[in-house]
Structures are given as structure tokens and as C-alpha cells.
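Note that one protein chain is taken out, while the other chains of the complex remain in position.
Letters A, B and C mark the chains as written, and numbering starts fresh at 1 in each.
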Amino acid sequence: MSTTIKTLQLADARRIIAAATKKAEEIKQPMCIAVADAGGNLLAFERMENAWMGSIDISQKKAWTSRAFDIETGQLAAHSQSGGQFFGIHASNDGKVMIFAGGIPIKQDDKVIGSIGVSGGSGEQDHSVAEAGAAAF
Amino acid sequence: MSTTIKTLQLADARRIIAAATKKAEEIKQPMCIAVADAGGNLLAFERMENAWMGSIDISQKKAWTSRAFDIETGQLAAHSQSGGQFFGIHASNDGKVMIFAGGIPIKQDDKVIGSIGVSGGSGEQDHSVAEAGAAAF
Amino acid sequence: MSTTIKTLQLADARRIIAAATKKAEEIKQPMCIAVADAGGNLLAFERMENAWMGSIDISQKKAWTSRAFDIETGQLAAHSQSGGQFFGIHASNDGKVMIFAGGIPIKQDDKVIGSIGVSGGSGEQDHSVAEAGAAAF
Partner (left out) sequence: MSTTIKTLQLADARRIIAAATKKAEEIKQPMCIAVADAGGNLLAFERMENAWMGSIDISQKKAWTSRAFDIETGQLAAHSQSGGQFFGIHASNDGKVMIFAGGIPIKQDDKVIGSIGVSGGSGEQDHSVAEAGAAAF
């Protein structure tokens, strides 16, 4: 009685990272880029030349977060500020929940099958690079 | 001169989870549901099909929090925002304190004997499912 | 180019826990029993009456470990003692790796699709209860 789910695999992750990298180069902002599978587990990661080393962790956690809650981290941010319905969620899951833009779930047939997380610039830049990566799938 | 306390046990937890699940199905929002005993320790947990994986941790911590402070987590939220008297409490207890709705203490004879924690939807949805579970006791 | 994987679901987890509980009752040793899916994420958990509260965490981590390395935790133990090729693995993954008996991967068509973790007695008891649970799939 097991069930079947779809998930990203390594070949997808490479293509997604390549597309995200291209976008990051266009906007001239070096990024850390991570791709996770349907189980929230990391498939691939790259840090571009001169990307912030603090973004290594953040990009991976953005990827995890957007799969863990099937939501863009930028949208989660809207609910997670002081006064919002999810304020405090950043303290859950041993600090793995990133509540600012840059993480995007990747869907197929309306099911989340993985995610991308980007960190290295402004929230807007991170999100646009993540979108470019997600669009490559 | 030890004392006696009342506590939920596994059979209660199963009934509480079943009632919460029924409510979650009615509102069509899959949930993670956790029940803790009077000692704050987990008795039982279920993740419904398609519930967020990030809610596994949160539901258990909501159950813990509502027993640890004998309060609904939605009520704790009111005091825990920036500017509130308990702001910062989410960083205590190794990050186990959840300060948003979905956790409810379960009482008997006006004493807290356990708790339920629910995560998987909006704060309002989580709370309503937790209430349905608590009412089953 | 995504791929498809099989995974345990909640209905499976309930059946597995019921079978494990039956075995635990037979050997008169209360247990904590956890079942994880193919992504290593918890599906369901129950703590039997009088089971050790320290086993709540251990049973969940045994389930995670046996999926994370596709191995029985009792077999992992053989390689993880001082002098063994994996000695030190217990310090990885933020302390989630349990290197003693009680965790078993659950397979279908020779693929791991989830796992069970049991804690509450001797290594031999934990393993036998986990086996009874796994056999119910």
C-alpha cells in the first residue's frame, strides 16, 4: 500500500543551477545556489566566485524551507514578522527555517517535487535568481 | 509524601488524534498532529498525507509548549511579539517554544494533564483542529 | 526529467506500529515506535504505556538512520565501534545517527521506501520488535 511520488534528481539540479548561475552573472551578483529533492534533502550546491560564505548555509536552508512548507520563502516572510500569524517559526526545526526571499518550490503536475534556494544578494536579487533556476526545469 | 498527578495516556492520545484528523479532513487541510502527556513528553504523532514536512517538528513543539507553560500557544503569541512582555521566549528551552497558534493544553478537574499540538495550515486552521482534538478527551 | 520513487504512507505506518506493538506486548517490554517515509521524514509515532521517555528521541532517530544509510542500525553498530571503519559516524548529522540495534529499513522491489525505529528495551528486544513491525508491510 505504499504510494508513489515524483522528485527532482541530480541531472535536474545541475540544469537548475546552471540557469540560476547565468541569471546571477547577468545581474552581476555572485550567489550560493542549492537544490533539494522531494524529501527536502540536498541534491547539489555551488558557490560562485566571491559569493558570501555566510550564504552557503542560508541557500541550503532556503531550499529546505521552501520544500518543507511548499511555499516561497519570500511569501513565508509576509506571515513571519512580529505580529504575523507565523512569527516565531524561524526558531523551529533547529533553526533550519529561513523566512526571507530566495527559496522557491519546484512543481510538476501541481505537486512539489523539490526546491531551489539562493543567497548572496538582496532579497529581490536572490528571488530573481531562484526564479530563473526554477524556470529551467 | 510524594503526590499523584493525572496524565493523558496513549489510548487518549489516539482518540484525540482521530478527532483532530476528522476535523482536518473536514476543512481539507492536511495536518501534523502531536499529543504530549503531563510530563510534556510525546505520546503519539501522525502526519496526514501531504502535510508539510516542516510541521513534524512544529506540531510536537506546540504540544510541548502548551504543556510547558499551561497555555494555548495562540495566547502565548499575544505576549511574545516584539514589544511584548515575553518577547524572546522563543529562543529559550533550546528553541522548543512555539509562539503561534495550534497548541492547546488538555485539562481535567482544572489541571493540565497533557496537550495537543497541530501544524499544517494557517494559525486559525491549526487552532481549530487542535480544539477538535482536545474536545475528544 | 524528474524521477519517481515509492514511499510508505500513513496507513502503512499505522499497520507497522500495530504489529510492532503486538510483539512488544508479547515480550512484555513497552516500546517507543517510529516510522519514517522514503525521505527520512517521520510519518507516525507511538509511546506505549511505561516506555522510557528517553526512547522517544532514540526511536525516531533510529528510523531516520536506517533510511539515511539504508541499513539496520544493528549492522551499522558493527562498523561504528572504536577501531571500526565508521567509528565517529554517531557525531555526524547533528547527532541523529543511532548506532545500536532497533532501526530497520523497509523495502519494496529491493528499494528502501521507509523505515521503522524502536527503542525501549535491550538491543535484541528493540530489533525483534522492529522486525515484527517491518514484517507487517
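Just a few scattered comments:
The working rule: a residue touches a chain if its C-beta (ideal position, glycine included) is under 8 Å from a C-beta of that chain, and two chains touch if they have at least 3 such contacts.
Every value quoted in this text rests on a predicted model; they were computed, and no experiment measured them.
Touch, as defined at the top, links the missing chain to these shown chains in the whole complex: A, C. Residue in contact with the omitted chain (choice from C:F69, C:F100 or C:F137): C:F69.
Considering the complete assembly, subunit A touches the hidden chain via residues 9-10, 13-14, 39, 41-49, 53, 56. As for the chain not pictured, it touches subunit C at residues 3, 39-40, 65, 67-70, 82-83, 85-89, 91-95, 97.
Simple rule for what comes next: only the chains that are shown with their structure count from here on.
Residues touching across the subunit A and subunit C pair largely coincide in numbering: over half of the numbers involved belong to both copies. Centres computed as Cα averages put subunit B at a distance of 25 Å from subunit C. Averaging C-alpha coordinates per chain places the centre of subunit A 30 Å away from that of subunit C. In subunit A, the residues that reach two or more other chains under the touch definition are 3, 39-40, 94.
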